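One structure, as structure tokens, below. Some questions next.
What you see is the complex with one protein chain gone and the rest in place.
For reference, chains read A, B, C, D and E in written order, and residue numbers begin at 1 within each chain.
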Amino acid sequence: DFLRALEEVHPLFGVSEEDLERAVEGGIIHFSPHIDKILKNGRDFVNQVKTGTTPLLSVLLHGPHGSGKTALAAKIAMESQFPFIRLVRPVDMVGMNEIQKIQHLSKIFTDAYKSPLNVLVLDNIELLVDWVPVGPRFSSAVLAALKGLMENKPPKGRPLLIIATTSERTVLQQLQMYFKMQIPVPNVQTQAELGVIMRDSGLFSDSDVQRAIGEIEESVGGRGVGVGVQQVLLCMQTAMQDQDRTGRFVEVLGEAIADNGGMGGG
Amino acid sequence: DFLRALEEVHPLFGVSEEDLERAVEGGIIHFSPHIDKILKNGRDFVNQVKTGTTPLLSVLLHGPHGSGKTALAAKIAMESQFPFIRLVRPVDMVGMNEIQKIQHLSKIFTDAYKSPLNVLVLDNIELLVDWVPVGPRFSSAVLAALKGLMENKPPKGRPLLIIATTSERTVLQQLQMYFKMQIPVPNVQTQAELGVIMRDSGLFSDSDVQRAIGEIEESVGGRGVGVGVQQVLLCMQTAMQDQDRTGRFVEVLGEAIADNGGMGGG
Amino acid sequence: DFLRALEEVHPLFGVSEEDLERAVEGGIIHFSPHIDKILKNGRDFVNQVKTGTTPLLSVLLHGPHGSGKTALAAKIAMESQFPFIRLVRPVDMVGMNEIQKIQHLSKIFTDAYKSPLNVLVLDNIELLVDWVPVGPRFSSAVLAALKGLMENKPPKGRPLLIIATTSERTVLQQLQMYFKMQIPVPNVQTQAELGVIMRDSGLFSDSDVQRAIGEIEESVGGRGVGVGVQQVLLCMQTAMQDQDRTGRFVEVLGEAIADNGGMGGG
Amino acid sequence: DFLRALEEVHPLFGVSEEDLERAVEGGIIHFSPHIDKILKNGRDFVNQVKTGTTPLLSVLLHGPHGSGKTALAAKIAMESQFPFIRLVRPVDMVGMNEIQKIQHLSKIFTDAYKSPLNVLVLDNIELLVDWVPVGPRFSSAVLAALKGLMENKPPKGRPLLIIATTSERTVLQQLQMYFKMQIPVPNVQTQAELGVIMRDSGLFSDSDVQRAIGEIEESVGGRGVGVGVQQVLLCMQTAMQDQDRTGRFVEVLGEAIADNGGMGGG
Amino acid sequence: DFLRALEEVHPLFGVSEEDLERAVEGGIIHFSPHIDKILKNGRDFVNQVKTGTTPLLSVLLHGPHGSGKTALAAKIAMESQFPFIRLVRPVDMVGMNEIQKIQHLSKIFTDAYKSPLNVLVLDNIELLVDWVPVGPRFSSAVLAALKGLMENKPPKGRPLLIIATTSERTVLQQLQMYFKMQIPVPNVQTQAELGVIMRDSGLFSDSDVQRAIGEIEESVGGRGVGVGVQQVLLCMQTAMQDQDRTGRFVEVLGEAIADNGGMGGG
Partner (left out) sequence: DFLRALEEVHPLFGVSEEDLERAVEGGIIHFSPHIDKILKNGRDFVNQVKTGTTPLLSVLLHGPHGSGKTALAAKIAMESQFPFIRLVRPVDMVGMNEIQKIQHLSKIFTDAYKSPLNVLVLDNIELLVDWVPVGPRFSSAVLAALKGLMENKPPKGRPLLIIATTSERTVLQQLQMYFKMQIPVPNVQTQAELGVIMRDSGLFSDSDVQRAIGEIEESVGGRGVGVGVQQVLLCMQTAMQDQDRTGRFVEVLGEAIADNGGMGGG
């Protein structure tokens, strides 16, 4: 509404080709069979669209903050090797008003309608419509446009796979944004999974891992870990500043786990 | 409101003549006597208008998400063979502001006032007025215009049949949008109905159908199927990617049924 | 608010002289003494204004949806044979913004101030101020203007009778729109009244009427009919498409009665 | 807000000098000692301002709809014989936007600041700020301006008496509009008071009055009359259309009394 | 918002130098030790700023409507004899839009930043941000600006004392407007205090005062007087119109006390 006065519609920050790659910069660690299942499902949906069976398919990856949704969506999109792949992120629309956002989104879809095989990643889709839980507030206009665009059958021979991500699944239900398929993306849940990630990093010896898992088990007990893979990787980085890497890792990860349900968590 | 700055009123996406045909692309499978009843009623209303008995008749097709409302409305409209038939969809108004939407709708009605026999399909009519349950929000201006247009008696000799569809019947009541006649469009409700659809597809052998029905019966028990025909057809498409077509169909349909009342359902 | 950009204030749809006549196209059937009482009261108010006793008189016809308010108001207005008679309907203001609506209404009143005897019919007055129960929403500006206009004493020698109609009497109370006089317009309430209407149509034999009344009595029992004369006339039209006219009439009227309190009703 | 586009600030309807006189067109009938008390108090406040003791005095006349507030305020203002007297009514601002309303009100006050003795009648002051109980809604901007203007000390030697009227005293409290003095204006409350008014009209013989009072006493019993003098006068006018003047008067007044607490009442 | 179209930012009513003096026109009557305490505290804060100990100090005078806040704030400001003293009142901003109000306030602060010693009186500070309890409503933009300005450290060598007044202390808490220091300003609370004010006026003999106090004690009993000094002074003015000055004073003051908690009160 307010941005009405802005004249130019191009994003403040370029939508560079490396965006998709940067989204999986931290790699995909196969710390749980869920990860493999998600990627396999993704490949199946890609095929369903590629073979023309389903000309329009929308899939929702939903899970807690930092659980790896964007990385997984980007991975599936890149592996499709479709000629047209676009990552659509809220930050790309900073500084746009509602009209400009709608034009921006419409352009992405009409661009897709020109390519023979298409995949769009709508990252944090609730933020694309400017959702804020306080109020709640959101842009009805962008929402209406996005719903219209997502349900619009593409022209013949232009099949389209839409992969959306969200940590606010119930919000999408309230907004009546429908998806044909849904895939949950879970947090790191067990000490074993944590161990896989620690080992994968190459920063910890086996005994470090044993010690860390043991200490964390002590503090969280039977409740499970329940923290996003993103946060686990950050805690490792913080721990690297310390002499007692393992001790510091356990400390900051412990705080992160305790904070969950709080600000830093899902 | 926000789109105020847009100068052009033409829809972003052309209102092509094939729209009506594409709406029934998946065909009309006569999986239940309800389907025949709906189509017969539709023909009767077409006649009541055609003969000039009732110069203005509004009919509402209401039912759960994906139950086939749009396909049935399009079917009735096409079968009327009236010289003027228009499908009005929310996506056709993406990128329009409120004035433009009102002008767009007014033009459709005034166009109809020039033709001797007219049928308008107002698809997902609650979305035409930008309804969002959160808030709730909607466009009062478009609503007022649409109510005015729908209750405006057409000029003599220009009878008009309005067929609206909605999955939000109570919303229309709250908005005091009145219809002269109403037709419910039900979900696929019994295993037998499911069997008809499976057989119609030509993808499953009789024993496949038996097995599928049996397994689904087991999981849903006496509660009935309760899923839209649209979702059933999609599940078949997904199942086709799999070697064990029947098994996969049962699996994804099961998830769809379980999700009902949830995001993917009615 | 939204229509701000529109430049022209003339109504999208012409305010033709036939509007009043079309409002009573279905005739006035004297199916109950209430109808005669309403018309007599109307004539008295016309006289009170005509004789100059009361230079400004506002009357409200209120009753359920389809009970015949507009037809009766139009009838009273036409019978007055005043030189200036205007029917003001919400549809006449479709496509106007708030300023334009206020200008439109102000012009109607100032036009009236030039004629020696005036009657204005403000049809569905709650819609003239864009009332929607969801919210609720309405145009404060148009409301303030209309209240001001309705309470403004006309110039000497320009007596003015205002007849408003509404199916939302309590809304008008909440909006503090005051009327000097009020007349209730009831639904068709008894089987006997229904019989009068059926006979008046010339479509049913006496035994048809007996049968219909009997069958309806059975289904509604002692609760009374409770449906608008408008709906009764429509049901007759629908019944005409059927071989068993009477049976079909009973069927669709039965649905209409059952729906009452629902969408199609008052 | 919406009227923003309007360029001219002059009222749609001229603020004629006869406005004050027309406000007391029905005369002031001394049907109760309250009436005399109100007028005396008014004269005292006029003097307090005239003598310069109090350079700024605001008085509120509050009472039910139709109780005679405007007529009494106009009477007090006219009797002051101050050189500058202005009646400010909501209808005078129909078609103005908020800026224009503020400019209009500011101009009235600055005009007053030029005259040696001033009285302003702010009629239905809650409507001057566009108050609607639904919401509630009102114009914060006009309210802020009016509060500022009402509390602004006039220049030396320009004493100002402000007489406001309202039927929404609690609203003014909620809006924190303060008045130095307040005067209640009651309804016609007793049969005796009613008799005074009937006799004053010269339309009824003594026995008519007896009969009317008797019949009304019967229906309202000990509850008192409780109707505005304005409504009583209107009922007389309606009764004049009838042969049995007294009977008809009792009938329509009875309806008015019954309606009280309803739409037509206070 | 609405005033957007206004081009000029200068106040409708000039900010004359006599404003401060007029604010204490009624004098400061030392009717209670609280008054002396308030003035002494004020002098201390003036010194704290004058000596440069505290370069930015904000003080809030809070108390009931009419208790004398503005007069006391003006008194403290004038006694400081600082080279730059400004009284900022809501009425000075009538007819300004939000931008203009922010510019107006910003200019006052930047003007202060040029003078070696500064005191600003922000009178009825909740009205400066257009606070209305119904809603509640207020101008977020002006609020944000005022908070920013009030917490902005002035340039070195430009100490600033801010004295705000309010009768809505809890509102300021809700708006998170913080003040370093707070001073309560009480109503006239005892008969003795009332006697001081009566005597100070020179209008009443000692026996008049005795009689008045006695009669008021009778009616209010042990509850105390509880009325603002402003109202007491007005009641005296009204009483002067009457022969029985004392009797009339007791009468109108009694009404004022009874009204308290009502419209005329704090």
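Note that contacts are C-beta pairs under 8 Å (C-beta built on N, C-alpha and C of every residue); 3 or more make two chains touch, one makes a residue touch a chain.
Given the structure is predicted, the values throughout are model-derived calculations rather than measurements.
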{"item": "Displayed partners of the chain not shown (whole complex)", "value": "A, E"}
{"item": "Among E:Leu61, E:Leu127 or E:Leu175, residue touching the chain not depicted", "value": "E:Leu175"}
{"item": "Candidates E:Ile85, E:Ala145 or E:Val209 - the one touching the absent chain", "value": "E:Ala145"}
{"item": "Touching the absent chain when the full complex is considered, from E:Ser106, E:Gln189 or E:Gln241", "value": "E:Ser106"}
{"item": "Residue among A:Pro55, A:Pro90 or A:Gly254 that touches the chain left out of view", "value": "A:Pro90"}
{"item": "Residues of chain A in contact with the chain not shown", "value": "1-6, 12-13, 22, 65, 89-91, 93-95, 127, 130, 132-134, 137, 234, 237-238, 240-241, 259, 262-264"}
{"item": "In chain E, positions touching the absent partner", "value": "1, 4, 44, 47-48, 51, 53-54, 60, 97-99, 102-103, 106, 110, 136, 138-141, 143-145, 147-149, 151-153, 169, 172-176, 178-182"}
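Please note the rule applied: only the chains that are shown with their structure count from here on.
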{"item": "Touch-network distance, chain D to chain E, counted in steps", "value": "1"}
{"item": "Centroid spacing, where centroids are CA-atom means, of chain A and chain B in whole angstrom", "value": "32"}
{"item": "Approximate Å spacing (C-alpha centroids) for the pair chain B, chain D", "value": "56"}
{"item": "Residues of chain C touching at least two other chains", "value": "1, 4"}
{"item": "Touching pairs among all chains present in the structure", "value": "A-B, B-C, C-D, D-E"}
